[in-house]
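Below is one structure, written out as structure tokens; the observations come after it.
All protein chains but one are shown in place.
Up next is chain A:
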Amino acid sequence: MREFDYQRAHDVAGAVALLGAALDTRYLGGGTNLVDLMKTGVERPARLVDIRELPLDLVESTPEGGLRIGATVTNGDLAAHPEVRRRYPALAQAVLAGASGQLRNMATVGGNLLQRTRCGYFTDVTRPCNKRVPGSGCPAIAGDHHNHAILGASEHCVATHPSDMAVALSAFDAVVRYETGAGGGELPLRDFYLPVGDTPHLETALPRGALITGVTLPPLPIAGHSRYRKVRERASYAFAIGSAAAALDVHDGVVRDARLAFGAVASRPWRATAAERVLTGAPATPETFAAAADAELAAARPLEHNAYKVTLLRNLTVAVLTELAEEAAR
């Protein structure tokens, strides 16, 4: 591991000043991803700015009826929070579906959004990887890609974003708040992650040096009837091979409104807007749900070894929406 300077920030202004525009400085939250990547040499910061003691550790109701979640709230505290569980149950479920209890107690909301892909070529510094070393190539396309992207990828990178939390946040129109030395700003989560294209090393639209200060969830009554389902290769403590966050508002057997997002299928949480359009106004039946999934997955471009994900996501969509519809009928 490269030697590094360590600074502890005590307020947000101090933190962004410490980071400045230095390319090789990183904010340290829970460290569950960053420290791991430093050990393997994927990340080689010259300085860490520890933000864990910043006063960004609260979950608060907004006057409009949404929630403001601080960037240093741990995943454990987020999933346990009564208002998260009451108003956005799929968010609590998504967080609980990720990692282990120990890691959830360390990992923070800001860090969760910024975690890196678990693609085996990205994490192995002896292999080429366009995300780690731009222009070096992507061995995954002709290699091990059984858990890689089927949507929105490019010939330069087929890695997936590993977060469960971000899938639920995406379904619920979350907005990321950040601070820079030149002032603060907001980014809707749908604009937060950049398209892959030929620049897979550029992952977010955050300005250079920006510190994520939190995430705002809008008031969203439909989210009270939501669910997160995750499919993985073992029963617990594994990344998804496909997941879905869904919310459904059904009245007299007709879908009045729907939210749907997929995980483990793209370089970002994948908001399924084409599916949502099919769902809205249609009868709440398995046929509608399958048609909605098909509308979204029509854009899928699977590789040789991950075409199973198209079927998996279709079935997952039908299952989770059917559960929500049955719940609504009770």
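Following the convention adopted for this analysis, a contact is a pair of C-beta atoms (placed from the backbone, for glycine too) under 8 Å apart; a residue touches a chain by one contact, two chains touch by 3 or more; residues count from 1.
Just so we're on the same page, contacts and distances are computed from a predicted model.
The complex appears with one chain absent; UniProt names that chain "2Fe-2S iron-sulfur cluster-binding protein" among the candidates "Phosphate transport system permease protein", "Cell division protein FtsX", "Ubiquinone biosynthesis protein UbiV" or "2Fe-2S iron-sulfur cluster-binding protein".
Checked against the full complex, the one of A:S61, A:Q102 or A:S136 touching the unshown chain is A:Q102. For chain A, the list of residues touching the undisplayed chain reads 1, 3-8, 18, 28, 30-32, 35-36, 38-39, 46-48, 50, 52-53, 76, 79-80, 82, 85-86, 89, 92-93, 96-97, 99-103, 105-106, 235-237.
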